[in-house]
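Dropping the structure in here first, questions after.
A single protein chain has been omitted from the complex, and every remaining protein chain is retained in its original position.
Entry: subunit A
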Amino acid sequence: MKLTAAQIEELYAFTRKKYVEYYDVQTELVDHLASSIEEKMSTSNINFETALQQVYTQFGIFGFSDLVGQKEMEVAIKGRNLFRKSFVGYFKLPKILLLLMIFLVSYKAFQIASLASVIYSFYALIIIFNIILISKIILIKRSIKLPLLQFKNIYILSSSVGSYLLMLQVFFNLSLSDLANWYPIALPIIFSFITISYLAEIDVLDKLSNQQRRLYPEDFK
């Protein structure tokens, strides 16, 4: 006995009611519940609702919450690994050429322009990166909500660039101009690292997005 489309929708609603908010986890659970319910309904004479309750109890006293929690953890680990891989990629050919270029451009910028204008342009660049990231996040689909979870952490971490620079000044009692004078390569290095962190983040978001698009194309229509 096969479940109807309406019953499948009911199962989606059931997972949402049980606090599974991620579409990809919902989808996997719905297929499992449906297969198990179909089996139960064809071997014993019970209705859909009773079968659903029986199947749900098999998930144990914590229901789906354990599973969701575990999945969030795995996704966070995977996201961090992807970020690390992407970031490290900028220290290998061919991307290292891009890193060198970013470094040389910022190094040159410090030599030919005033410190304030370089710093302001850098902040402008960061704002542009944030706009790119936020616009990508706004367009996010239900199935990419879960991968996004880890991404938020990295995002918060790196968007506090301003506070890093501030900390540097407070701890070492340095002004940015001291830093620029005494360590002419320090600021270009910091700027290059921040830039590639942003590029790596954008890369991770695209990768996760593409992976979910491959798995759940109906969610991206």
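Please note the rule applied: a contact is a pair of C-beta atoms (placed from the backbone, for glycine too) under 8 Å apart; a residue touches a chain by one contact, two chains touch by 3 or more; residues count from 1.
FYI, contacts and distances are computed from a predicted model.
A.B. asks: Consult the UniProt record of the chain that does not appear here and report its protein name from "Phenylacetate-CoA oxygenase subunit PaaC", "Sarcosine oxidase subunit delta", "DNA-binding protein YwzG" or "ABC transporter permease".
C.D. replies: This omitted chain is identified in its UniProt record as "DNA-binding protein YwzG".
A.B. asks: Looking at the whole complex, which of A:E21, A:E74, A:D178 or A:D206 touches the chain that is not displayed?
C.D. replies: A:E74
A.B. asks: Can you tell me which of A:V30, A:A109, A:I126 or A:L148 touches the chain that was removed from the display?
C.D. replies: A:V30
A.B. asks: Extract the touching residues of subunit A with respect to the undisplayed chain.
C.D. replies: 2-3, 5, 8, 27-28, 30-32, 34-36, 58-60, 62, 66-67, 70-71, 74-75, 77-78, 214-216, 218
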